[in-house]
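Of the protein chains in this complex, one is absent; all others appear in place.
Coming up: subunit A.
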């Protein structure tokens, strides 16, 4: 659906030139929710703004739905942009227009007729749950409501792609979740491809199918969220995940509290339906090993259940070895920490 090839963006010229992105490649499939995560300054905002050419790439090609945007003239680009919706961190609504008129904006650009606009806007108001606020101005709405208007406006032109530029970063956690649920809902309902950038792992974990980690103007890691989240390869990725799931200090204290010949700390990762099975206690009972749970998370990645437990086994070394082998055989991922 979206192909980014050799994308380079340099700001300024000569001595003052700053490279935001260098030779970046990315491929986003139709109908998926693709997340790009990175720290501020990593280039993620430039990346998403290059997709609809709000930012013109210095080099490289941008393909959306088989059309090379970077080759189009102004008029053709305006035409293509109507198929790409976008929502923003600061909503960017017209402050002088009502909720209704904001949502109608893209329709009026293309000269839709009044009854068509009315029908469409009312549909969208219902979709985002703002029917009662139709005549209000943005200044009278909460942040979450403003973003709902943003979503409705972005959907008005029936786009194939929705770009979300830090769409939840200005919202509190509850509102973030409600907007994420809305995005997931429209993704399923309209089979809409969604590209979102964020600095919050929580956002990726909640709704994304695939994720790319951006750092220093390039992608350092990319893959299925379950894969990247549970087995991060790059240091930056680990940072994001650790801050989301683990509490480093207390964990180290827990591991160091009791160490010795007859104990071993391991990280066990569960994925899918196995997360809810009693595999661990069954295996431990069979091998006669005791275990203490030092830290753990049981949650979901989008709708896939997963668990990650840091466990200390206590017992004869051989029995612990057998336990680990058995758990691995049962399809769990076991990593020895100490």
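Here is the rule we go by: a contact is a pair of C-beta atoms (placed from the backbone, for glycine too) under 8 Å apart; a residue touches a chain by one contact, two chains touch by 3 or more; residues count from 1.
We adopt the following convention: contacts and distances are computed from a predicted model.
Going by its UniProt record, the hidden chain of the complex is named "Methionine ABC transporter permease MetI" among "Acyl-CoA dehydrogenase", "histidine kinase", "Methionine ABC transporter permease MetI" or "DNA metabolism protein". Touch with the chain that is not drawn comes from one residue among A:17, A:54, A:293 or A:336, which is A:54.
In the complete complex, the residue from A:82, A:122, A:274 or A:302 that touches the missing chain is A:82.
Between the chain not shown and the residues A:63, A:137 or A:190, the one that touches is A:137. Mapped onto subunit A, the interface with the missing chain covers residues 52, 54, 77-82, 84-86, 88, 90, 92-97, 105-106, 108-110, 137-139, 153, 157, 163.
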